[in-house]
Every structure is written in structure tokens, then in C-alpha cells.
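Omission of a single protein chain aside, the complex is shown with its protein chains in their original locations.
Chain IDs A, B and C follow the sequence of writing; residue 1 opens each chain.
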Amino acid sequence: MNEMLDYLVLNSPALVVAIPLLGAFLTPLVGMINGKLRNLFVIFITLLTGFFAVLLANDVFTNGIRTYVFGNSSPMTNPVVRIFFEVDGMSAFMALIAVILPIVAVIYSWAFMEKETGLNKYYTLILLMTTGMLGMVLTGDMFNFFVFLEITSIATAALVAFWTNKKNSVQAAFKYIVISSIGALFVLFAIAIFYGQYNALNMAVIANSISYSFLDKIALGLLIAALAMKAAIAPMHMWLPDTYSGAPSSVTVVIVGTTLASLYGVFRILFTVYGRQLLTIMRQIGEFSVTSSIVLGVFIVILATITIVIGVFMALKSNDFKRMIGYVAVAEIGYMALAVGSAISTFHIADGTAAVQMTSYGEMALTGGIFHMINDALDIGLLFLVAGAIYYATKETSLNRLGGLSRKMKYTTVFFLIALFAASGLPPLNGFASKLIIYQSIYQVNPILTIVAILCSIMILAVFVKVFHSAFLGPKLPSLKNVKEVPKSMLISMGILAFLIILFGLFPEYIINNIVEPAVNALSNPGSYISAIVGGA
Amino acid sequence: MSGMSKIVKTISSIAFPFVTIYGLYIIAHGHLTPGGGFQGGAIVASGCAMILIAYGSVWTMKKIKEKHLSVFESAGAIVFIGTALLGLSVGAVFFKNFLYDGGIIFGKIPVVGSTIANINTAGVIPIMNFAVGLKVIAGLFAIVLVMAYGLPKKEGDKK
Amino acid sequence: MMITFNIPFIAVVGLILVGLIAVVFKRNLIKIVIGITLIESGVNLFLITLGYREGSIAPIYSSSPGGIMSLPVPQALTLTSIVIGVAVLALMISFIIHIYKLYGTLDARKIRGDEE
Partner (left out) sequence: MIDQLISTFETGNGFWNPLIWITSFVIAFLIIYILRGFGKKDYKKGTGQTQVFLSGNPEYEKEKMHVKASNVYWGFTEALKWIYNLFKKIHTGNTSDYVLWFVVIMAVLFLILGVI
């Protein structure tokens, strides 16, 4: 038994990606037999993927970086040709996010999508999205990253347009595919620049030999711009509310994960691939030397602040529930970007060593940002599930035509309240801990940032109070007379997320020590990531 | 989309086998010469698309259902991933080329340097090429078929 | 001599710029899609150009004349990129078919959501 487990742990990086991929193509065949069987099968596949992801994450958190060479069990012979999966703390952390959301989504879909046709393809695409996300976060190869990025975007776009008779869905899908294909093409262009210079596609090898030449600067600009667009950082965020509101809610939950996976790409590029090179001094102004890291950090902080402000302001104005949550999701992404920007701007070389270090508050900002990623996935995910539940019950997403739902949908109301408090950062739910860390650390960078961030967080609360007031409170509307509580499968999936939110909220210390801390260490020590492939220091 | 004239139908019927054979040749020699699953599959699928245009989407839809194509597509993908997983089950790693140097099927080791091509080499790669080829034929043809079926049935027939 | 080596790279930049201009300034959705495919061709051309090393031959063992072979990795990358491009193109065209059915127009300015 133990040997079997060891064997599974050894092969878990491949299995985490292979199982949903195999499941995706088995789904249509199973679906020909029976619809219920197919639903069970898909839930089983996602749970199995989740199991392997937990195995892998547990292994990585205890034993350090894992590399997995495809097609060859011997050590790396030729890093140019071989394809690697390299799983460090950050990848494992992201893999956990990337498996929670599909599990919830497929359980939710059982009832939510019950009456639709073409469900075989729907489940196939959901599993493909899962594959793409997991591949993006686990791979150690640049080109592989691009391929998984495209798999994710194609599957996502097809799912956004699942309701092909709705104008809103189809136009959102078209915008999404245009945006993501252009973004991915520029990522590929940057990868080609790397290949041309260093004859390598492996992130660790590139990071080892990168020289921060002029071409590398261009590649950095391309990568950051493209991945930031995929991660919806303002002013390139406009596709996100469209896409999130156009897709069926069960799909949107997974799209939240893909957006975060793109943000992971930004993290990986900045911290691991470029890392040390960002300290190149660009210009000397008196005593103060301007490095790339400061310029880039300040730029990202500015963009992030704009993202937060635009997100909450637009959310306050919009009257469509899903579009509103979309804008709030934009704002939440802004918080993470704020943390990343602050962390990068504190890069410096420690005295006496050659290693790049962040100041203590920079590291803390990174902790907050990474912790906020999983919190954001849970909160926004739960909000979209609630939006989907309301849509299921009333066939309505416009808040103007909703009212008095709390009288009919007790459980949904409770879940909405949990998500509301969590997303706006009220204690004792998970949003509070991560936002507190972010506020504290960015206070050291600039106090104004903290003020803006806290004010916007309060506005997020205001946004959802508006939803709570107009959709859940108020008199029973005659037009919504036949509303009933949603079926069990939807309640279960909302319950899973709510449970995780409360768990993460009550025990932030435990979560940070065991899950977030390895991820932060992985990002702040790019040397270990590089040496796992290249060898030596 | 309705069919075209009799001349077009006849010519495309004659050309179709040749196109298919050429595509299959490209798939089968994927591990020796430029080509492989996708390229050959695309050629075969374009042959199918030619038939589709000549005979019209309604006729083609009667002959072959999109549902059957998606079965083939799934089968291709499953064979591909299954072969990769078999590498895992024989005690090695994912995507392990376990047939290579096995001597039985596709198991010969090619001579290093400039030689005459030996098709009985390369291990699992030809199998994966065939799987990809199957998937691409079914997938591309399904795309074209569904798109053609979704278009107006006659010229000038709006929506 | 220098310029002949750089012609492919100039073409790459030109293709990408033309593609971007088409995406940004054209209103017809089909033209936007054409722009994206142009960008894709540019990137593919860039990859292929990088794959060539001076004096090398194509990496095919069967009856090869001998000599240095160029590494086929960029070709493999380009092929993958083309395959993905085909999928994206098919998807975009399908969306355009649906958009035309629902909106009755292909003007990018009129293709908007419910509340914008």
C-alpha cells in the first residue's frame, strides 16, 4: 500500500494533468450511456484530480521542489528538448486553487445545467479547462505554458458561449477569444525571443542564463502586458465583466481560476525568470539608483490602484448582478497586483551576499497577495454561485427586477451573506486576514495606497449591501411568486465554498504557515527553482 | 448548403480516394519525414471538406452524423493519452516510449546517420501519430460540417 | 549582406504591426479575425526564422546528404502554434456566425452586451 502511494506521489505531477485530460475525452463516451452516470463520472474525475493535487502539494510542501521529466525517467539529458514539470510551493499552491473550483463547479452543474442540451461537450470543456489551468501552474517549460494557456482560453471561450442563443454570451465569448489569442500570441513572441537568445525553453534554464539584454527587456514588456491583460489588470480589464457575466455561473467559477492562473504567470515571470535581473541599475539620480524593479514595481502599483478604483466604482453603478461581481473581481485582482508591485519595488541585494532579497514588508506584501489569491477564488466563486442560484430560481440577473428573495431562499441568503462579508474583508472571514496583511505592508510603501485600498474595500461592502437590499430584502414581488429554494447539488457546492471560507477565516495562521508560506518562499528564492533543473547554485 | 453540379461531384468523387491515401501516407510516415498526425489529418479532412462542398451539407449530414465524428475524436484523444499512460503503467514515466527498442512493433532502432527510412522504428510515436490523425480528421471535418450545416441552405436565403 | 539576414525579421515586425492595425482600427469582425491570423503568421515566421542556423540542412535522416542539421524544435513549436491557431480560428468564425445570426451585423461597435 505504501509503495503504491509512493508510486502515485512520484507520478502525481503528470497524473494531475493527465487524469482530467483523459476524463475530458471519456466524458462524451460515458455520456452516450447515461446522463446521470456521466455527471457522476465527471465529479469522480475532478475529485480524483483533487486527490492527486493534494498528494502533490503535500509532497512539495514537505520535501521541496519536484521535477518531472516527460518520457524519460533518467535525469535531464538535454534541457532544450525535454519537457519538464517543475512544481515548487507556488505551483502547488496554485494547483490547489485550480482543483477546488472545478470540483465545486461540476457539483453545481448537476442541477444548474440539468435542462440544457449538449452537456457532454460542456463537461468535456470544463475538464479541459481544468487541465489547462493545472498545466499552466505546474509546467516548468515556457512553451508548454503557452500551450496550456491556449487550451484554457479555447475551452473557456467555448464555454462562455454555451448559451448560443444569448447575445450577451456570444459577444462576450468573441471578445474573450480575441483578447486571449492576442495575449497568447505575444506571450509566444516573447518565448521565441528567449529561444533565439538562449536556445532554451525551460524557465529555469532561461532564468539561469538570462542577461537582461535589450531583447530581454522587450520580452519582459510583452510577457507582463499580455499576462496582465489575461489577469484583467486595468485598463485591460474590460473583457472580464463581459466574460464573467456572459458565461453560465458554473463556468464563471472556473474562469476565476483561469484568471488567477494568468496572474500566476506574472508572478513566475517577475520573480523566477527575471528575478535578479530586475536589479539592473537603469539610471543614477544622485545617491538613489533607479532599478528596473523599482520602475516596474511602481508601474504595477499604479495600475493596481487604478484597477481597484475602477473596479469598485463600476461595480457600484452596475445593476446586473453578475456584471457587478465581475467588477468586484477586477478590484480583488487589483489587491493582488498591489501586493506584487509593492513586493517587487522592495527588491534589493542583501549585504555580503549575491542573493536578491525583499525587505520584510515586501515579503509580507507577497504573503498577503498570495493568500488573497486563494481567498479571492473562494469569495468570488461563492458570489457567482449565489448569482447562478438566483438566476436558476428567477431566470433573472438584473437587480432591478429582483426583490424579497430572502423569504424564499434561506440558505442562498446565508451563503450570500458569508460571501459578502468575506469579499469585503470583514472579520472573521478569510478576506479579512489577507487584506489586513496587504494594508499593513503597503503602508510602508505609501500610506495613501492603504487609504485607497481600505476605502475601496468599504465600497465593496457597499456594493454588496446594495445587492442584499435590492435582491434579498424588500417585499415579496408578485413577479417572483413561484421562486423556490435551489436544488441540493447547488446548495452543497455553495456549502463547500462557504465552509472553506469560514475555515480560512478562522485559522489564517495555520493556512499561512502550511500553504502560503511555502509559496512565498518559492517565489522569493528563485535560486532553488533554477538549481533544481540546472544543478549547482 | 446545396450540392454543386454533376461535373464537380464526379471529379471530387474520383479525387477523394487519392487525397485520403496521401493524407494517410503523411500520417504513417510522420516519424520518418516531415508530416505526422496533424498534417496528414488536415489533408484527409480537406478531402472530406471537398466532398462536403461538392455534395452539399444536407446530403453529407445524412451520410455521417456529427455525433459519430465526435466519438472518433474522443477515441483518438483517448488512444493518445492512453498510450502515454501506458508508459506510466509499465513502471516508467508518463509519455515513456516503452515500445522503443522492444523489437516487436515499431521497435527497431534506426541506424545513426543518413540511411534509407525504416518504418518499423520510433516506438509509440507512430501510434500517437495515428491517434492524432484520427482526432484531427474527425475534429476538422466536424468543424467544417457543423459550420456548413449552420449556414443558409440556399443562396440568397437569409437566416 | 546584413540586410538579407534581417529581411525575415522585418517581415515579422511588419506582419505583426499590420495585424495589430487591422485588429485595432477595422470595424468588421471578419477583418479583426484576419488581423489576428496575420499576427499569428508573424509570430510563426519569427519562430521558423530562429530555427535556421547558417549552413544547416533540414533535420530529416532518410537519405540525407549529410552535414549539420538544424534543431527541429522551432519547427515543432511552429507546428503546435499553427494547430492552436486553427482551433482558435475555427472558434472565432463560429462565434462570428452566431453573432451575425443574433445581431444581424458584423460591426464591432454594435456588438455590445446588455449593459455597457
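We take it that a contact is a pair of C-beta atoms (placed from the backbone, for glycine too) under 8 Å apart; a residue touches a chain by one contact, two chains touch by 3 or more.
Bear in mind that the values here come from a model prediction, so they are computed numbers and not experimental data.
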Of the chains that are displayed, which are in contact with the missing one across the whole complex?
A, C
Any idea which of A:132, A:183 or A:495 touches the chain not displayed?
A:183
Candidates A:83, A:310 or A:419 - the one touching the absent chain
A:310
From the listed residues A:358, A:433 or A:522, report the one that touches the chain absent from this view.
A:433
Among A:153, A:169, A:249 or A:470, contact with the omitted chain is made only by A:470
Residue touching the undisplayed chain, where the options are A:113, A:161 or A:222
A:222
Contact with the hidden chain only, please: which chain A residues?
174-175, 178-179, 182-183, 186, 214, 217-218, 220-222, 224-226, 228-229, 235-236, 238-239, 242, 282-283, 290, 292, 295-296, 299, 303, 310, 313-314, 316-317, 319, 364, 398-400, 402-404, 427-428, 433, 436-437, 440, 462, 466-467, 469-471, 474-479, 506-510, 512-514
What does the interface between chain C and the hidden chain look like in terms of residue numbers?
20, 23-27, 29, 32, 108-109, 111-113, 116
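Going forward, only the chains that are shown with their structure count from here on.
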Comparing the two chain pairs, does B-C have more C-beta contacts than A-B, or is it the other way round?
A-B
Computed distance of Cα centres, chain C from chain B, in Å
23
Within chain B, the set of residues that touch 2 or more other chains is none
Among chain A residues, those touching two or more other chains are none
Inside the complex, what are the residues of chain C that reach chain B?
58, 60-66, 79, 83, 86, 90, 93-94, 97, 101
Please output the residues of chain C touching chain A within their complex, sorted ascending.
16, 23, 29, 32, 36, 39-40, 43, 46-47, 50, 71, 73-74, 77, 80-81, 84, 87-88, 91-92, 95-96, 98-99, 102-103, 111-116
Contact footprint of chain C on chain B as seen in their complex
32-34, 38-39, 42, 110, 113-117, 140, 143, 146-147, 150-151, 159
